[in-house]
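One protein chain is absent from this view; the other protein chains keep their places.
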Amino acid sequence: MTLFLYAIIGVILAPFAGVLVVGLDRILTAKFQSRIGPPLLQPLYDICKLWGKKPMIAHRFQPLCVYIYLAAAMVSVGMFFAQSDLLLIFFVQAVGAIFFVIGALLVPSPFSQAGGNRELIQILTYEPLIILVLAGIYLYTGSFKIDAIYALDKPLLINLPLLFIVFGYALTIKLKKSPFDISASHHAHQELVRGVLTEYSGKMLALIEMAHLYETILILGLCSLFWTTSIWGMALLLVITYLLEIIIDNICARMSFRWMLKSVWTTGIVLSAINLIWLYSGARI
Amino acid sequence: MLKKLIEKSQIKSPWIVHYDCGSCNGCDIETLACLTPLYDVERFGVLNIGNPKHADVLLVTGTVNHRNKKVLKNIYDQMSDPKLIIAIGACGLSGGIFKEAYNVVGGVDKVIPVDVYVPGCPAKPEAIIDGVVEGLAKLGELQQQNKTDAIAS
Partner (left out) sequence: MFENLITTLTFCPLVAALACYFLRGERLRSALVIVTGIVLILSAVLLIGSAPVSMTPALFTSVKFKTFIQSADFLLLGLILYFGIKFKNRIIIGLSLLQVIILGYFEFFMTAGTHEAPVGIFCDHLSLIMVLIISIAGSLIVLYALPYMKNHEKHLKLKKSRQPRFFALLFLFIGAMNAMVLVNDMMLFYFFFEITTLCSFLLIGHDKTEESKRNSLTALWINSLGGATLLIGIVLIYTQLHTLDIQSIISQVQGKDILLIPLALLCIAGFTKAAQMPFQKWLLGAMVAPTPTSALLHSSTMVKAGVYLLIRFAPAFAGTSLSTLVAVCGAFTFLSAAALAIGQSNGKKVLAYSTISNLGLIIACVGINTHASLTAAIILLIFHAVSKALLFLCMGSIEQHIGSRDIEDMRGLFGEMPITALVITLGILTMILPPFGMLIGKWMAIESASGNLLVILMLALGSALTVVYWARWAGILMGSDFSGKSTPEKMPLFSKIPLFTLLSSAILLGFLTPIIYSSMILPDFSGLVAAPFSIHNGIIFNNQGSFAVYPLFFIAIVVFLFALFLSRPKKAAQQVSPYMSGIQGKQPGSFVGPMNKVTTYTQSNYYLSAFFGEEKLSNLVNMTAGILILILIGVSF
């Protein structure tokens, strides 16, 4: 019952935390570019403004896809706070990702079609990496459940350093940060307009932004699992990781999806294989 | 409360789409200059979103001619309410020095309703930012008026 309560609290608080994270992200990005940047609550204003727009839809099934996307993101965050099965959380999250793509593919617009296909390639790129990271966690703790990680007396990071880097790759792709902002990015890009987001507008876009907030929180939550033994350690890990994400986002250009698939799969698989072999060998630090 | 928040947000988060009707690119360069660190319009929540379906503010530069008036109208139609139209530069206002040309319709307001006119040849970035702020103030007035209308009725 307490777990259920945690889930509810998590689902309610996550978007607010998400607004702060994304707002901070935008301010820091602006600072890196020697600008001042928007107010901290800018993501909230954006979502509210979008919610107030007059509805306009490009396809009758698009709202359905968006609602399912948001719901899947919410459920996966709830399951995370309820300390459920990691693999299952990931699968539930994937439901949302798939509906997000389907919604974009519904509309016969070249931009959203190309964006949808690119988004699929992004899913293709990060999904195996995350499964491998989860397999690594399983090998170390003997369980896919989150509570097994909290029962550890040493941070996961010590024995899974390479898998953490792999996870970093997956995180960057999932958050659509450069160089992996291939299917859509925060600002429009010439050849793709807004890619997978092009045909979503008004309320639909607001809901998608909400879902993004949930996903950001989920990903940071997964990231926090690598250092569960001390709250300061966890905070440190999260801050450093996210800061690195922002820096990478600012210093990289977007690359092509072919490059992404090739380079991320090779590095990701090699790194996780090395780390997994280490775990299989039974050696522990 | 939500309605209040939405109204506040509408002022605080103008997303922009920029359409060049046939300008000499002078105004366009000045418009894009607004995004640079020197002017940093993101302070006001402005994003160059590049997609009329997401945008709240349409910045139009250049003279409208018979060929591109349909495109202009089309972009206007694809933006959802509430939306602001800002005409930039002498050409956008009236057709400028091309006004008498055989293929020119005239200013932007010949095709779509314009909320704010930003003069200049080219318009200065400060003027353009001022224009957007003016437009947002107009939006605020509109919100007030809607409220009093609602109370009156």
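Which chain is which? They are A and B, in the order written, and residues in each are numbered from 1.
In the analysis below, contacts are C-beta pairs under 8 Å (C-beta built on N, C-alpha and C of every residue); 3 or more make two chains touch, one makes a residue touch a chain.
This one's a predicted model, so the numbers in the text were calculated from it and none came from an experiment.
Trainee: Pick from A:135, A:152, A:165 or A:234: which residue touches the chain that isn't shown?
Mentor: A:135
Trainee: Which listed residue (A:77, A:105 or A:271) would be found touching the missing chain in the intact complex?
Mentor: Checking each option in A:77, A:105 or A:271, the one touching the absent chain turns out to be A:105.
Trainee: With respect to the chain omitted from the figure, which of B:36, B:74 or B:103 is a touching residue?
Mentor: Answering carefully, the residue with contact to the hidden chain is B:74.
Trainee: Among A:24, A:121 or A:152, which one touches the chain that has been omitted from the display?
Mentor: Checking the options A:24, A:121 or A:152, the one contacting the hidden chain is A:121.
Trainee: Where does chain B touch the missing chain, residue by residue?
Mentor: Residue positions of chain B that touch the missing chain: 51-53, 70-71, 74, 77-78, 80.
Trainee: Can you list where chain A touches the absent chain?
Mentor: Contacting residues on chain A, toward the hidden partner: 54-64, 67-68, 71-72, 75, 84-88, 91-92, 94-95, 98, 101-102, 104-114, 116-118, 120-121, 123-125, 127-129, 131-132, 135, 138-139, 142-145, 193, 198-199, 201, 257-258, 261, 265, 269, 272-273, 276-277, 280.
Following the convention adopted for this analysis, only the chains that are shown with their structure count from here on.
Trainee: Could you tell me the distance, in whole angstrom, between the mean C-alpha positions of chain A and chain B?
Mentor: So the centre of chain A lies 34 Å away from the centre of chain B.
Trainee: For a test of understanding, state which residues of chain B touch chain A in their complex under the given definition.
Mentor: Listed in rising order, the residues of chain B that touch chain A are 2, 5-10, 12-13, 15, 37, 40, 42-45, 47-51, 53-54, 56, 78, 80-82.
Trainee: For chain A, which residues are in contact with chain B within the complex?
Mentor: Against chain B, the touching part of chain A is residues 26, 30, 33-39, 42, 44-49, 51-56, 58, 186-189, 193-194, 197-202, 205.
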